[in-house]
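Here's the structure we're looking at; comments come further down.
All protein chains but one are shown in place.
Coming up: subunit A.
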């Protein structure tokens, strides 16, 4: 075997290993059997109707969506501003400041979860929506920054400088010159943040109290009993994630072509 074939084989096997467990959930969710089984004995949509008919699942979905919407929007706002400031200003100790913002992405999530649990317990934010939004925002900021750092660094500072000399304030320059060109990047950053929030389970489990999000509900269900409803939820989540990320990628690609 040539090295080329070896590399290819390893790549395909790895990809299969990563993707098969995800893919296998999809046919299982359309199964007519009353317990999880593969291959499915027949096709039906009973687990989807069980999902949409369950008030627990529907309310968890609504909580997840509201939480993801608010925290990804806040994360986008704060993360973009942090990214712009770190890219454009000469700041002392910017390495330390930047690592501080990125920490939630790099630290083991369980550490952030415990830290937030202790801090929120002290100030009475445990089990509140505000607490959840704050925690998710902290977790999402680094994802936004990763996308926006690239965008701001590759953005020609001279466009901003020329705009200033022509009399435009910093704010007008952002609104009229910078942001219209970075729309696709902002959208992509927002989608990454939204998906990540929708997917988050560790920190949420620690601080959510009685609030139930989709992943948290999945986790609790798995502990109690293994219902095939979960395969329907998983399939919906996969479809949602793939569609969002594909949409974001497509928009980013198109923006590169037009500029």
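Operating definition for what follows: contacts are C-beta pairs under 8 Å (C-beta built on N, C-alpha and C of every residue); 3 or more make two chains touch, one makes a residue touch a chain; residues count from 1.
Please note the rule applied: contacts and distances are computed from a predicted model.
Between the names "Transketolase subunit B", "Polyamine ABC transporter ATP-binding protein", "Gas vesicle protein" or "NADH-quinone oxidoreductase", the one given in UniProt for the chain missing from this structure view is "Polyamine ABC transporter ATP-binding protein". Residue-wise, the contact with the chain that is not shown comes from A:159, picked out of A:14, A:37 or A:159. If you put the missing chain back, the residues of subunit A touching it would be 156, 158-159, 161-169, 172, 176-177, 180-181, 259.
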